[in-house]
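Omission of a single protein chain aside, the complex is shown with its protein chains in their original locations.
Showing subunit A:
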Amino acid sequence: MLKLTFFKVMIIGLGLTGMLNATVLVNYKDTSLLKPVNEDDREKSLKAFGTVMEVIKSPRCINCHPTNDIPRQGNVHRLHPFNVNRGEDDHGGLVQKCATCHHKENNGYTNVPGAPHWGLAPKTMGWFGLTDVEIAHALLDKSKNGGRSPADLVKHMSTDSLVLWAWNPGKGRSAPPVPVDEFRKALDEWLETGAHIPDK
């Protein structure tokens, strides 16, 4: 009886996983340009995804991709003090905005970090606390990634001035563990090889 129940659970689980994958693939087709999933590329694709995740989950990136309304700071991801919050436009509240303290470049006097359009990523692009699998789906889902196709995603992540700030974070802040060129190459490769997503 116990074995049967376990078996049933497995079948249901596999069924649900299959449905999820099917749904995701349809979404990816909608985003176009993604190459069809080729199982031969799985290992290569997952390796590239791992490199992408090293950057995305680095403090310089994920601190401003919260799933709630408060940015985080430092390598320990502490909550930003002073009641700082995303506000209605992801750039701060009615009185205190991100630009009250953060400007277009790192400040040499106060060491306050800065880059053009400093602010939080939209809430749909919140990654903090998500698993790698959840982040992967969020990256590829146009309804969550700002309507970006895979090509748009590569362009955004390799040319946007605020994204690139991560590799020029100012004194006392560590850059992501992967150089920007390697990151771009890995992101491109992950998408080119069908954007395989780890099982868990």
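Criterion: a contact is a pair of C-beta atoms (placed from the backbone, for glycine too) under 8 Å apart; a residue touches a chain by one contact, two chains touch by 3 or more; residues count from 1.
Keep this in mind: contacts and distances are computed from a predicted model.
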Checklist entry - Can you pick, from "3-oxoacyl-[acyl-carrier-protein] synthase 1", "ANTAR domain-containing protein", "(2Fe-2S)-binding protein" or "Dimethylsulfoxide reductase subunit B", the UniProt protein name of the chain not displayed? => result "(2Fe-2S)-binding protein"
Next on the checklist: I'm checking contacts with the chain that's been left out. Which of A:Gly93, A:Pro169 or A:Pro198 qualifies?
Outcome noted: A:Gly93
Item to check | Contacting the left-out chain in the complete assembly, out of A:Lys47, A:His103, A:Lys123 or A:Lys142 | outcome: A:His103
Checklist outcome for this item: Answer key for A:Asn38, A:Asn75 or A:Asn111 versus the chain not shown reads A:Asn111
Next on the checklist: On subunit A, where is the contact patch with the chain that was removed from view?
Outcome noted: 81-85, 93-97, 99-101, 103-104, 107-112
